[in-house]
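For this view, one protein chain was removed and the others were kept in their places.
Moving on to chain A:
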Amino acid sequence: MTDYADALAADFGSDDSDSEEQIEHTESIEKDTSAPQNLEQVLQATKKVDLKHKLQQIDPKTMFSVAELSQISSNMGLIRQELEKYADKFNVENMELVAGVTGSTQSDEYMFLMRLSALPDLISDEIEVLHKYVSSRYKAVFPELETLAKNSVDYCRIVATIGQDLDEVRTHQEFLKLIFSGEKVLAIVMAAIQQAPKSRELRPLEWTSVKEACQAAVDLGAFLKEVTDFVADKLSKYAPNVSAIVGEKVASQLLISTGSLAQLALTPSCNLPSFGVRDLLSQQSTRTTHIRSTGYLYHCLLVCGMPPENVKQALRIVSGKVILAARIDVSRSSPGGELGAKFRREIQEKLDKLLIPPDQSGPKALPVPQERKSKKRAGRRLRKMKERFNMSELRKAQNKMEFGKEERTITDSFGEEVGLGMSRDLDAARANRNTDARLSKAMISRLQKQKETDTMEGVFAAAKRGGTSTGSNQPTKRPRII
């Protein structure tokens, strides 16, 4: 490994292509000596190679073989075997696994899944490298295709199908329609026909290597789907409620990024949207919207269809419920995922409400200006009302103090000392009577009536001896006297 690092440093210093080839040579030797035997070694071997370095090295002058660009494509068979081996195990020991997750010790299968979870990232990186390689060559033939087909795998598939004969592109229209919509196909075909006279033929050797790389990229794409499906399928069993909300794939991604279900349950919901935000090196670096967290949750079905202005709120709603669901999963109170389904429905309702446009009501018309009589500011009634809020004689006396004498005080229930002033000298009769509770005439007569009916009912009840008497305050119909 140290040799490799030295060689790398030397390479950075010089642009000589000879030294580059040398490095590749040493690298391939190193790989040959340690042929990977299991998944772990594959992962280790792949991780060793710096992707950034690889991307930088791809320039039109040098030639690569597919094996140099991608470690995983050569080891696909091996990984598939391991997958099959564990696939059976999972079905049998599912319950045991669930138990294993919550405990401190994690089962072998769980560890395998976790290790496997690193694979999709590596695969997509390798696809990226292959794409870069293919596009750097194919540019001479059809430069516009790169902008027309953004997806790396699609690009490689199209390159492999169209080949170098751009005049014959029409014959592949049916194939293109499987990948793109009608207009896009038309755009590609038109661009290809326009490019045909200008395009350059690649050398046969070069073309075969490009074709090989395309095939490898397509294979890797299929394999990537296989692996993610496998991981999603297995991992989502640990968290039935979470996967009921965000789907199996996102649920497994969240589990992987946190490490375990118990960890996911402990995560604050505000952190959830930032899980899985890809770094700048990755293919999704060009962002047009201003959404900060384009992580796993952003790509779940609930959120990704939302308009940009609602995405932030949708993310908040979903992440809150996901954490709740994760806690439910930890407690294993709903193993069938019913609560998760219920949460999902709630979220769906909330999101639907978010999408309803605000009602379009025009400006409200002003009321017709009407001249009203001004309210009375004087008179007997107003005077009486004011008197009710007057300071009473007693209170006035309390505020006065006799000169040269100590004031008598009492302590109220809050422990405050209250001075009594000269209020002791007054009669209680001189206290303000205006503040007493008062009844309107109508109320007095109504009460009178009520009292009458009550006494009548009482009389009848007594006469009936235990007959039903209504306890309501409403005046009831009088029973007839026989």
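Everything below uses one rule, namely that a contact is a pair of C-beta atoms (placed from the backbone, for glycine too) under 8 Å apart; a residue touches a chain by one contact, two chains touch by 3 or more; residues count from 1.
Just so we're on the same page, contacts and distances are computed from a predicted model.
Colleague: Would you kindly match the missing chain to its UniProt protein name, picking from "Spliceosomal protein DIB1", "Isoaspartyl peptidase/L-asparaginase", "GPI transamidase component PIG-S" or "Coatomer subunit epsilon"?
Modeller: "Spliceosomal protein DIB1"
Colleague: Which of A:L178, A:L205, A:V368 or A:I410 touches the chain that is not shown?
Modeller: Answering carefully, the residue with contact to the hidden chain is A:V368.
Colleague: Identify the residues of chain A touching the omitted chain, counting contacts across the whole complex.
Modeller: 362-369, 371
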